[in-house]
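Here's the structure, in structure tokens; my notes come after.
Removed: one protein chain of the complex. Kept in place: all other protein chains.
In order of appearance the chains are A, B, C, D and E, and numbering begins at 1 in each one.
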Amino acid sequence: MATIETAITLLIFVPLIGAIACLVGQRKILKQVTIMTAVATAVISLILFIEIAGQGFIDTRIFLPDDLGYLVEIFGAIVALTFLYLGWRTRSILVIAFSIGQLAVLSTILLTPGSETSFFLIDTLALIMVMITSIIGSIIALYSLTYMRNDPRRGVFLAVILAFLGIMNAAAISNDIRWFDVFWSITTLFSFLLIGHTRTDDARAAARLALIINTGGGLALLLGARLMMHYHETYLFTDLPIGNMTGLVLLPLAFISIGAFTKSAQLPFQSWLLDAMVAPTPVSALLHSSTMVNLGVFLVLRITPSLQGETFFSIFIALIGGLSFLITSILAMTQSNAKRILAYSTVGNLGLIFMCAGIGTPLALAAAVILLLYHAISKALLFLAVGVVQEGKMSEDIEDMYSLRRDMPLVTLSIFIGIATLVLPPFGMFVSKWLISETTTTFPLLAFLLAVGFASMVVYYFKWLGILLTSFTGTRRPLREDVSPQSYRWILGALSAGAVAISALVGPITHYLISPFVAMEYELPGLTESLSIFTVEGEVQALLILFLVVLAILIISLFRRRSRDVTVPYGGGEEVIFQAGGSYYLSNELVTKITRIGNLIGATLIVILVIIPLIMEVF
Amino acid sequence: MASSEHYRYGKIRLGGESLNNSSANESHKVIRDIAVRMKNRGVRLVSITGRDCDEGNIELIYVFDEDGVILDHRFVVDVERELDSISDIYSGAINMERENIDLLGMKFKGLTPGLLLEPEKSVIAPLRKRQEEV
Amino acid sequence: MGLLDKIGTKSPWILHFDTGSCNGCDLEIWALLTPKYDVERFGGINRANPKQADILLITGPVTMRCEDRLRNLYEQVPEPKLVVACGNCASTGAPFHNCYNVCQGVDKVIPVDVYVPGCAACPEALIDGFVRALSLWEDKARRRESE
Amino acid sequence: MSMLRSSLRNLFQRPVTTAYPNVQADLPQSNRGRVMWEMSKCIYCRRCERVCPTNAISTNKEAKSQTIVRNRCITCNACVEVCPTQTISMVADYSKPDLAPTVHIFSANLPDYNFRVEHLPRGSGSRRPDEVTND
Amino acid sequence: MKRPTTIPIGPQHPAFLEPLNIGLELEEERVVGATLNLGYNHRGMEYALALDYKKTQYLVERVCGICSNHHSAAYCQTMEDIYDIEVPVRAKVIRTIMMECQRITSHLLALGHTAETMGYENLFMQCFRERELAMRLVNEISGNRVHYSINVIGGIKRDMDAGMERHTANVMRELRPLLEDLRDVFARDNTLVKRMKDVGVLTNEQARDWCTVGPVARASGLPQDIREDGFAAYDMIDLKPVVRDEGDCYARTMVRMDECLHSIDLIEECLKLLDEGPVIMTVKGHPTGEGLSRVEAPRGELLYHVKAIGGLQLDRIKIRTPAFLNVPSVQAMLPGSRLADVPLITVSVDPCICCTDR
Partner (left out) sequence: MILSSIAILLLGPLLVGISMGLDRKITARLQNRRGPPLLQPFYDIGKLLSKQSLVLSDLQALFASFSLIFHIIAFALFAFGGNLLVIFFISSMGAIFLVLGAYSTPSPYSHLGANRELLAMLAYEPILFLAVIAIGMQGSFLVGEIVPGLLSHIPLILIALLPVLVILLEKSPFDVPTAHQELVTGPYVEYSGPYLALLELGHWYQLAFVYGMITLFIWGTGITSDIILKLVLAFILLFAAILIDNITARLTRKSMVAFMLTVGIGLIALNLLILYIIEVI
């Protein structure tokens, strides 16, 4: 027990200390500090994992002293005041309004303290979040060390990144919504700082938008917290009643969900995340794809058990998620900027998780957690790879990546692995895709959203991959030396290896990590059976392998016996000077139109989400 | 102006304005005016025929068709001279002029050779009468 | 492999390229694709793609501009490949023997296997040429093996 | 929808496809297919040689022969018309493909309408027939 | 950032019978730039044909195998103009019959080809199946399927006998319902109409500007049919030019379809005009003078301009073919169209490169 507590404390404070060191320390020590902090955080999280695994993945609770509650509220107030200041600085009435609202709600929360002792909860979901933050986050921190090497304000940047890791870890284990809210708000602040880091006009505007939407979300979350106290008389997620709620008691959950939607940039709040792509790539990788935005889905996953049995309400959460997935998948096809494509796909994947949470069956929940985990690592990999391309080619546009295979083989391989793990069977994401699809039989309307969404996903990923793999040189010429810095190669290599490894381990991971979480919520055992792939009947596996071996021999012999001769591309007899452009299918006007329609439906759904409890109450 | 006669089967009297006098090389200047006038009248451009008439001169025959009536304008010009193109007046004229560039080695302003002949392989100006053939 | 080569003769895919003909023979080649003559009886389809063609039906005396293009296409065809010069102008350039811009026959540019006479070569002659060319297939394949 | 009707009608109809080469080619009697010489009539006036637009014919008075490159003849019928002695006639047939351009040599030493078959060397298509016979 | 895709279409391409090249620039499968490259089929015939005016009457058919007969007819007309002779009526009528037969074969080819570019393989096959009837007929009349070699200076060299006249009438009777069926399909088939309507519009203004002729011009509302001038036997029969004014691929296709049917009318009329009489008159001496003559080939006005200077060799023979004017007009139609429509638009002007390039 003690090990776990120590590890957790360290996971929160080591990054924070590292951050302070970065801020106050000399420029020279930046590198050492960052590396040490990052490695330490990663190692501690591994120790934590081993410890918990050793204990058989049972939940751990770390109780906190009661008076800390007030401290947290005050801390929250300070953050809200900061927002107020920032609202004034950025001339944003909305931010000012939201932060004043936050202050008001905070004060009422102060007046109605919770009855029980609050505690940190480390269940497998929290563990997964902590692992993602600590390991992927650390890797990204190391990456930023190289990426930001020429930035004069590198110290601040690294400090914020490191501090963010600590805060994220803290948020992941918070069981008390008041605590959770404070960490949540801090991540909003950090995100504002990091998006605006480059201080260009675009960056400022994007940071301001992010601030507006996220402070609004923060307000919704606080409102939810206050109402939770009002209706359920608790601030603890674990104390929420499980299932069979109806009427106004759902209202706090509605507000909490809205908060989650803003953080995870679901429709109609997605614009901040897309604009945030102007931030340096590590920021996109860390905050806007693999960790911070996960807070939203994490929050909803925390409250889903309470929604059991109340399909009419939770289905709207699923619908918002499904809609976000569909619309962003379609829009991602129309983009040529790689980071924007990834941003859209992030929103879409988070949407899928929301959808699962909304469906709320055990299978769906398992799918959601699998998705959370695998998406984080693959997306981080993709973002980092794009960052390297951006450095090498001075462009993030996929059309500038023709034949990247020749110029940057390793990066191309990383992107290939990233996409493969996101889409191809038998990798991890595929399993969740499969489970999600199966769960939609309970609510076929969602299957329609998925059908088009999945197909679009295939289109935009493989269109891009195809461009990377185009060969200009014929086949015999050696690939060029990869020019990217050594550190990038290590990082991309490690992440790729990690992505493949955990994909291969999808079975055990599901069994040990995800089933317990789902089982805890549902007290259902036999989930693992349906998850073992390819074991429809025992022989199939053997047979397949046999067949593949025969085939492989056949193909190899085919390749061997005849030397392959290289020819020229077909051009009707003319010599081909290859120049291809991408395909984006929809005009800009249509993109705007679809976005607008999506936003409209999303907003309507959200309004309905709030109204439903009221209506239920009336009838 | 050009003399003309109605087209009855197979019988067209050619012999429009033939400006092959001493000021021949200047005469082609009017072609743009003629083309504009024709275009405004809705007259169709039928053909621009070139014919080598020895001594480095080319006879250019602009053939128009006004409601079935053939109008022809003839100019005798020096091969070496760069001529005005009427391809901005009749878009269809561009290939007719380029054809003359290729086959007779003429020059038109703003037009390039290579419509029909393959550079570096084909005979240059094949329709020009060569000394030994005359 | 012998079996596969034998099978090959049952599936000759066509590439038709006009290198400056008068269209007469091209039309007759198209007539081969259509109900009356239907070369698909022999498994022949107009693939129109050198990469996937086995038998090249070339028409025309090869104009200067087509010369390199013809060579380009020929080189894209995987072995074993058969070339049929369809019509008089493709075999000897005859109808255009006084023309200044032609190479006078396909065999000046690429090796030709079968020469189909006629101006225009009538569909029956083209079918004969086609079948004749197929009879050379196994020979060609064997020669390739031994190389 | 009339395409649907005609397609279905086709399905139950006999295909119009000929069975050629398993059956005889179905050529009209009037077909201009191949020029043939009845050499016993020839007076070697060379009119046919001169009139031929593609130089397919070469007349050899000494050898008493008429040589025709099948792959040059465009079956225009001009030689048939110009021949003063009706030596030449057109038959409703067509020249057969071969592995090289085909040359037929009619000679007074052979029975009428009979000919010797020779081939132009490949790649020599543009050469005139008289050059060939000299080989 | 959106870069254009460049793609060379042709010279060898399944959609085209002949070698022409269009350098396309595409954005999103939409054409933003199209350069038409010709010259793949330039043999130099104007030079070769001027060498011997007698041999030319046969060789001139090799300018184009689709409208070979129109070429030899136009050439012979020009020469007759220079000789200043009038050919016998029967020769004129038979020339007209052959020209109209060839128009049917040519238009059916164009129609089939149009269907083929839209992937309508069955319709392509049907067009060619019906075309075989006409091909058989011309083979029976002239002795060759493609190059009839029937026109000579002074008339025609192969007469039709009574049996052949009856046979021709029969074939026409057989052909008419078949073509009417085809017309039905072209006019009404949903997918076809959807593909052709409002695609590749050539406005009346553009049609004039690009000097287009024949069906292309007539589909754009230019009532221009050289047959109205009454060469050959056209002044003796009731000609009704087909004119439409949409200017799109549909209009061009329908003009050809209707002309096919009209050709049957004309042939039937001609058959009635066939009186006994000579079909050829002899000409004496080498020609001297300048002649210009036009015929309406399937693709439009075909113009021959000959300058003869006495002797076998001609001073200049100028062949202004219809495709030479029509083909470049695709440059006006392609920009803004979809890639899928490029073959359709190109084929809808009935490109004939062998006569464009000569």
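Points to keep in mind about this one:
Heads up, the rule we're going with is that a contact is a pair of C-beta atoms (placed from the backbone, for glycine too) under 8 Å apart; a residue touches a chain by one contact, two chains touch by 3 or more.
No experiment lies behind these values; they were computed from the predicted model shown.
Shown chains touched by the undisplayed chain in the intact complex: A, C, D, E. Between the chain not shown and the residues E:Arg166, E:Lys194, E:Lys240 or E:Lys272, the one that touches is E:Lys194. Among E:Glu29, E:Asp52 or E:Glu268, only E:Glu29 touches the chain left out of the display. Within the whole complex, the absent chain has one touching residue among C:Gly24, C:Gly60, C:Pro80 or C:Pro117, and that is C:Pro80. Counting over the whole complex, subunit E has residues 5-8, 13-15, 26, 29, 115-123, 125-126, 129, 189-192, 194-195, 338-343 touching the chain that is not drawn.
Counting the whole complex, the residues of subunit C in touch with the unshown chain are 1, 3-5, 7-8, 10-13, 34-35, 38, 40-43, 47-49, 51-52, 54, 76, 78-80, 141, 144.
In the full complex, subunit A touches the omitted chain through residues 403, 405, 423-425, 430, 433-434, 437-438, 440-441, 444, 447-448, 450-452, 454-456, 458-459, 462-463, 465-467, 469-472, 474-475, 533-534, 536-537, 539-540, 543-544, 546-548, 551, 555, 558-559, 562-571, 576, 578-580, 583, 585.
FYI, only the chains that are shown with their structure count from here on.
The fewest steps needed to get from subunit A to subunit D, moving only between touching chains, is 2. With steps allowed only between chains in touch, the distance from subunit A over to subunit E comes to 1. Relative to subunit C, the chain whose mean Cα position lies farthest away is A. The busiest chain interface, judged by C-beta pairs in contact, is C-E. Note: the chain lying farthest from subunit B is A, by mean C-alpha position. Our note on geometry: subunit B versus subunit E, Cα centroid distance of 25 Å, whole angstroms. Centres computed as Cα averages put subunit B at a distance of 40 Å from subunit C. Taken residue by residue, subunit C touches two or more other chains at 17, 35-36, 49-50, 63-66, 69, 73, 95, 97, 100-101, 119, 122, whereas all remaining positions touch fewer. Those residues of subunit D in touch with two or more other chains are numbered 16, 27, 53-54, 74-75.
This structure has the following touching chain pairs: A-C, A-E, B-C, B-E, C-D, C-E, D-E. Subunit B contributes residues 116-118, 121-123, 126 to its touches with subunit C in the complex. Across the interface of their complex, subunit C is touched by residues 11-14, 17-19, 39-45, 47-48, 51, 59, 61-66, 68, 109, 112, 124-125, 128-129, 131-132, 135, 144-147, 352-354, 357 of subunit E. Interface of subunit E with subunit D (complex): residues 52, 54-56, 58-59, 62, 122-123, 126, 129, 132, 136, 139-144, 147, 149, 157, 181, 184-185, 188-189.
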